[in-house]
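The structure under discussion appears below in the form of structure tokens.
With one protein chain withheld, the remaining protein chains of the complex are depicted in position.
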Amino acid sequence: MSITYLDAIREAQARALAEDPRVFIYGQDIGAFGGAFKATKGLAQRFPGRVLDSPISEDAMIGMAVGASVEGMRPIIEMQFADFSTAGFNQIVNQAATLHWRTNVPCPMIVRLPCGGTSGSGPFHSQSLETIYAHYPGLVVLTPATVEDAYSMLLGAVALDDPVIFCEHKYLYYHLKAEQLPTEATPIGKARIARPGRDMTVVAYSAMLHEALAVAQELAAEGTEIEVVDLRSVKPLDTDTVMASVARTGRLLCVGEAWPWGGVTAEVVARVASEGFGLLDAPPRRLNAKDTPVPYHPNLWAAHRPTARSIAAAARDLLGL
Amino acid sequence: MSITYLDAIREAQARALAEDPRVFIYGQDIGAFGGAFKATKGLAQRFPGRVLDSPISEDAMIGMAVGASVEGMRPIIEMQFADFSTAGFNQIVNQAATLHWRTNVPCPMIVRLPCGGTSGSGPFHSQSLETIYAHYPGLVVLTPATVEDAYSMLLGAVALDDPVIFCEHKYLYYHLKAEQLPTEATPIGKARIARPGRDMTVVAYSAMLHEALAVAQELAAEGTEIEVVDLRSVKPLDTDTVMASVARTGRLLCVGEAWPWGGVTAEVVARVASEGFGLLDAPPRRLNAKDTPVPYHPNLWAAHRPTARSIAAAARDLLGL
Amino acid sequence: MVHTVLNHGAAGEVSLFRDVYVEAYRWMLLARFLDEKFASLYRMGKIHGGVFLGRGQEALSVALGLALRKGDIFAPLIRDAAGRLAFGESLSDSVRTYLGSALGPMKGRDGSVHRGRPKDGLLPMISHLGAMISVVNGALMARRLKGISGMVGAASVGDGATSTGSFHEGLNQAAVERLPLVVVVANNHYAYSTPNERQFACASLVDKAAGYGIHGEELDATDLAGCLPALANAVERARSGSGPQLVIARLLRLCGHGEHDDASYIDPALKASPVGRDCLLVAEEYLRESGWADPVMLEAWREEARQKVETAVAKVQREPGPDPYTEDWCALASKHLAEGGV
Partner (left out) sequence: MVHTVLNHGAAGEVSLFRDVYVEAYRWMLLARFLDEKFASLYRMGKIHGGVFLGRGQEALSVALGLALRKGDIFAPLIRDAAGRLAFGESLSDSVRTYLGSALGPMKGRDGSVHRGRPKDGLLPMISHLGAMISVVNGALMARRLKGISGMVGAASVGDGATSTGSFHEGLNQAAVERLPLVVVVANNHYAYSTPNERQFACASLVDKAAGYGIHGEELDATDLAGCLPALANAVERARSGSGPQLVIARLLRLCGHGEHDDASYIDPALKASPVGRDCLLVAEEYLRESGWADPVMLEAWREEARQKVETAVAKVQREPGPDPYTEDWCALASKHLAEGGV
């Protein structure tokens, strides 16, 4: 058996629907059709009345989830692409994110965002929006990079009492496979060492994890051992795990697919620089996408975001190789 | 004569309307009424047909500006509060910000955001949103901290061929006064040394500049000289000026009123740590608002954002005082 | 009950209508005194931030509040002091929120009109206009998913809010799901300073109903006697499965947008027209003319309302504000996920 990242997301939803009567799913074309990416395929049939097609109304989709959450439900909202969540942005950041703080009533809900670039998708179907959500208080922002995490973190998110922005990487949907689904829950908010090493730390998340792992393998062949940290959750950010790794390696490169201004790489580097200054043997480095919209043409697209190649170059540079 | 920060914004708009036939202003209650803060008071009367009341439609307000801009106009959009710009977010970040890159046709327009906290304004009338706009490629994000800059940077923004997010701090509207308006233009994108010093650098912008200056004065009395950098523009960010200051002082504290995750302070610290690591004699530090919505009650509000007091404490700590 | 009472002309039920009318009037009175107290506290500098009054909107608001039952959902807006009280909000919730008492439902974190008790069906508004409609839809969907029926959800908005995308998406969503939603639009002819003609171009806002495929009606909201049955009927239609209801109410705001605003932009002709009548005076007149209350009773009610407000305010003024040192500064319910701010 071989399970994709996308299968894992579907299976996690199936399990949540089966085990928790509070769960329902709401989104465009997710019912009989099974969703633009088929992340809900078969679920409307298996769970009648609990997998509902919404109108093209991102603002009202989120508002709906907040209201249902207040009444004790655990809604999962599928955005057709992360990029369209900007049309529901106000309800996410001002309604969902503030409710608990203002009223002491929790607002558990999940917004699933198909994120990230794939070749040919262009400026409006490729965005990585973790930064804009993580900046707001009151949201948990998850970025699973593996099939196992996609499954168990989605289940973890369902169990959480807060609104969760669940960033699924579209490139990983089909490209990533595992043999089986995990039986253990993944603790929300904890990073993990995806590959141990002693010469430098590369912090990555989502699709960039795999680019980083490829670089680690490449450099290992040359005798350099890179430790790769998979953040898993960008808000909260597991500073302890990152710091402990940098304490071992003395060198930090942080990689993200999002735009360069602010965001995950800035936050990680700023935290390490300010809280772990003495651990660093060299200046910390960042690698992000370029500061333009995500390009359509594959040539431009490949040059726009970090790749194993550009990560390797930055890593070598940082190691003085 | 005494001119407030708010007067400066009104005068800059009056001058832009008078000198540039491409300029018009569109926003809620900005016509005969002169705007919620009176930033357009008298302008509808002086410039008939060019200062227009909009419906409560932030999305369409921005779309309108983009269309007018394509046709050669220079629209200024007033959001009633920065907080409501989230309802026009999609058009700002996906329509205005991408147009030039996609088509090579410039999209000059200004979105004026009354930003920042004032006591008693609560979670939805106090937000500082520079981060979410600066993260997107294609936008210029300005944060004037003085009466002079409010005036000349707004005029500079009108002259610019790109969409500008103009963050006006509501606390400064009435509290900040100058004797006269500047005659010189302020170059967009350049920070300035607001107060020279040799012992440490405090980087600030918007209302926090004045808290930082108060701290510099306080510590000067004790013989410590703080150099205060006023960023003026957070995107682009003038790394050179910041770096040159840190090169002189060896110490960096960056202060912002926005939420702590990501954003200006992370970006500044990350840049200095990665590009100016060797300049630092001590770990760089950041000070932001707390990671909750902006509170209503004055007691909470005062504790939520950085103040001269908390900045002074951080500065002393960094200086080992 | 209100519904049944207000729709039977039978002789014996006149007294029931009288009871409802009197109850409504007394909530209006309480709301008016409460609002006036807030205005006076504002002038004395004792309230932080803005103060927003329902002056002129009490008849509409109370009629909605009374038409709803315990177990229903209500998302009131800034001018709904009367409807909130009638729905069951305590006087002290509003006073505590305005004064920022740590004992209030928002514990000083949020203030003024941004209060509610979600678990009691009273949703706390965010400022962004139109945004509460879909939240009410969600609460109604939850009930449906749980198999609970017979509930109604109501959202108040202003004429200005009809221009928001949220209003549109929320109404359409409710129509598609055929939810028991009542949206009450208080058309007070201005959104802050902006007159209707700069806000919309339809002949009447009720013309929007057909575009959503829902029932709509319009009413004169200066007249409590008209508001009571109209709102009761709208709520009852929603409750009995007729789908979303759009109620457009004509009135005037008899004060500024907030207490900082002198409302000098309001057309004097409108003020002088029937729509500019003070619904509280109209109701008082009606009570007097129908013989349901005499000047002595009216004065006693007034005095009682005044007292209640004074007592509530005096009590809350002695309550502590929130303490930043004991505040947990964590926006998440999952406290173990809190990040310290830096």
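Each chain carries a letter (A, B and C) given by its place in the written order, and its residues are counted from 1.
As a working rule, a residue touches a chain if its C-beta (ideal position, glycine included) is under 8 Å from a C-beta of that chain, and two chains touch if they have at least 3 such contacts.
The model shown is predicted, which means the values in this text are computed figures rather than measured ones.
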item	value
Contacting the left-out chain in the complete assembly, out of C:D80, C:E169 or C:E284	C:E169
From B:H210, B:K235, B:R251 or B:R285, residue that would touch the chain that is not displayed	B:K235
Touch with the omitted chain, as defined above, among A:I3, A:A16, A:A36 or A:A150	A:A36
Residue touching the undisplayed chain, where the options are B:M64, B:M79, B:I165 or B:V264	B:M64
Residues of chain C (touch criterion as defined above) contacting the omitted chain	163-169, 172, 175-176, 178, 197-203, 207-214, 243
Residues from chain B at the interface with the omitted partner, ascending	24, 49-50, 54-55, 57, 59-73, 75, 90-91, 94-95, 97-108, 137-138, 140, 160-162, 188-189, 235-237, 271, 274
Chain A, residues in touch with the chain not shown (by the definition above)	28-29, 31-33, 36, 53-57, 59, 81, 83-84, 86-87, 119-125, 259-261, 265, 286-293, 295-300, 302-304
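FYI, only the chains that are shown with their structure count from here on.
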item	value
Overall pattern in which the protein chains touch one another (line/ring/star/complete/other)	complete
Longest centre-to-centre distance from chain C, chain (CA-based)	A
Whole-Å gap between the CA centroids of chain B and chain C	36
Chain centre separation (chain A, chain B; CA means) in Å	30
Junction residues of chain C - those touching two or more other chains	106, 109-110, 114, 126-128, 165-166, 330-331, 338-339, 342
Residues of chain A engaged with two or more neighbouring chains	90, 94, 97-98, 101-102, 137-138, 235, 237, 274
